[in-house]
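Let me begin by presenting the structure, written as structure tokens, before commenting on it.
Only one protein chain is missing; all other protein chains are in place.
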Amino acid sequence: MKGQGILKGLGVTLKHLIDTYLEDIKAGKDRYYTEEGVRQRMTSDTKGIFTVNYPEERLPLAEAFRFVPFLVYDEEDGEQIVRCTACGICSKVCPSQCIWITRAEDPETGKPLKTPAEFAIDIDLCMNCGYCAEYCPFDAIKMDHDFELAGYERMEANIHLKDRLLKPASYYAEIRPLNYALEQKAKAELAERKAARRAKVD
Amino acid sequence: MTEGLNLPEYYIPPEIEGTVAITTLDRIYNWGRRYSVWPMFFGLACCAIEMIATAGARFDMARFGMEIMRPSPRQCDLMIISGTVTKKLVPQIVRLYNQMPEPKYVLSMGACASGGGPFKRGYNVVAGIDKFLPVDVYVPGCPPTPQALLFGLMKIQEKIDQESISKVRWYSDEPDEGIPVPILGPDLIDPRDFPALLKKEQEKEKQA
Partner (left out) sequence: MSEQTAVINKINQSIINRFPDWVREDEREGYEGLLVEAAHLIPFMEVLRDEFGYDSLTSVTGVDYLPEEKMEVVYHLYKSTGGSILVVKVQVPRSSPVIPSLVGLYPGAAFQEREAWDLLGIRFEGHPNLKRILMWEGFEGHPLRKDWVEAFFEGEFKPYEDRWPEGKVSKIETDKPLGKNINYPEGFNPETWIPDAKELLFQGTVSLKTEDDDPGLETEHLVVNLGPQHPSTHGVFRMVAKLEGETVVDLEPVMGYLHRNHEKIGERNTFSMNMPYTDRLDYFCSMSNNFGYALSVEKLLGEKYQPPERAQYIRVIMAELTRILNHFMAIGFFLNDLGAYFTPALYAIKERELILDIFEAVSGSRMMCNYFRFGGVVRDLPEGIEEHIRKMVYERLPRQIDEMDRYLVDNEIVVSRCQGVGVLTPEQAIAYSAAGPVLRASGVPYDIRRADPYGIYDRFDFDVAVRYHGDVYDRFLIKYDEVRQSIRILQQAIDGLPGGEILANKPAYKFRMPKGESYGRVEGPKGELGFYIVSDGTNNPWRYHVRAPSFINLTGLREMSLGEKIADLVAILGSIDIVLGEVDR
């Protein structure tokens, strides 16, 4: 019979419509504006309303999520210790060549120091590929989770200089807990081995 | 003084309290506009897919009154430059912009539209749409996630909120000239560059 196919299709849309109400009744209030609610909407058996009401609700970001890069510093006795050693690997691997680094120099001897005097990333060039974070041997540059960067200006605002790029290690630990734990573990092991070696020499 | 009119504690005589509500004309005007921004259905590149995803069920631009994507520039308020702008396409984009009625806004989505992005050095790439159009909001990212785009759209709303009906350019008497449409010659020619180009030519002639 003509029209059967259309009716069958309309049945599917009707089912979707009914599902939205059934799911809302079944899940109750917890479905919206709670973290479990959002997570439930991300599972493979989600039904009904699929919308995540940004900005009130936020999609949980995967740990690996990458937006623009930032620099990590450690805090020791209230002092900022920048992890970056200005080795330049990130600027060499960067596919769009959006990283500029000026290596610091010892003001007296003029010898290069292992820290950046200036560090700039043009996020109008950056393609968020994550190579800089991947190849950094010092875990000094990482990809950020903060995507709310929209603004009314770009020539100044979209060039991130060192001050803007620096974020504490605690922030890094917060957005990438697993990675951070792994790195800390590796670091502790390395320190332990060094100490053991030193003890042997002594 | 007008600011106070928007606040709930503004004094209204008790005998008419239940029957009137007062606000400023600006606020009502902007309230109407901020929830009915119609973007143009015009995808350029990768970012366009994220733009469509934003219109999809999960992010749902309809919550902001922006789901009505119109393919015709005559019916649009917002142009989302969603991707790399190439020299071959920029005449069309400028023409589309000129065809949009006021008030109009431009949102530059992603690194490519803002500044050329990873393709900036390409021979066919315009390094930033703001070289031709006035951009209102820049959304960085490559590509910006739908949530980042929504944040950008909220910035547009904020911008709308700050406008005043007495000062906006579309009610002023200044004629709207439009933006001169670039020409495809041996390379992209912007009519606004003519004086500079001619000067260069003349200097060369002088030297010769």
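To keep things simple, chains are lettered A and B as they appear, and every chain counts its residues starting from 1.
Note that in this section contacts are C-beta pairs under 8 Å (C-beta built on N, C-alpha and C of every residue); 3 or more make two chains touch, one makes a residue touch a chain.
All values reported here derive from a predicted model rather than from experimental measurement.
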{"item": "Visible chains in contact with the missing one", "value": "A, B"}
{"item": "Touching the absent chain when the full complex is considered, from A:T34, A:Q80 or A:T102", "value": "A:T102"}
{"item": "Sole contact to the chain not displayed, among B:D26, B:E50, B:D77 or B:D136", "value": "B:E50"}
{"item": "Residue among A:E134, A:E174 or A:E192 that touches the chain left out of view", "value": "A:E134"}
{"item": "Interface with the undisplayed chain - residues on subunit A", "value": "2-6, 8-9, 11-13, 16, 42-46, 50, 61-66, 86, 88-89, 91-95, 97, 99-103, 112, 118, 120, 122, 124, 127-131, 134-135, 143, 155, 159, 161, 178"}
{"item": "Residues belonging to subunit B that touch the chain removed from view", "value": "41-46, 48-50, 52-53, 56-58, 71, 83-84, 86-89, 92, 96, 115-116, 118-128, 131, 142-143, 145, 183-190, 193-194, 196-198, 200-201"}
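Following the convention adopted for this analysis, only the chains that are shown with their structure count from here on.
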{"item": "Distance between chain centroids, defined by C-alpha means - subunit A, subunit B (Å)", "value": "28"}
{"item": "Subunit B-touching residues of subunit A, taken from the complex the two chains share", "value": "50-55, 58-59, 67-68, 95-96, 122-128, 147-154, 157-158"}
{"item": "Residue ranges of subunit B in contact with subunit A within the complex", "value": "57-60, 63, 108, 111, 114-118, 120, 128, 130, 135-142, 144-145, 147-148, 150-152, 154-155, 159"}
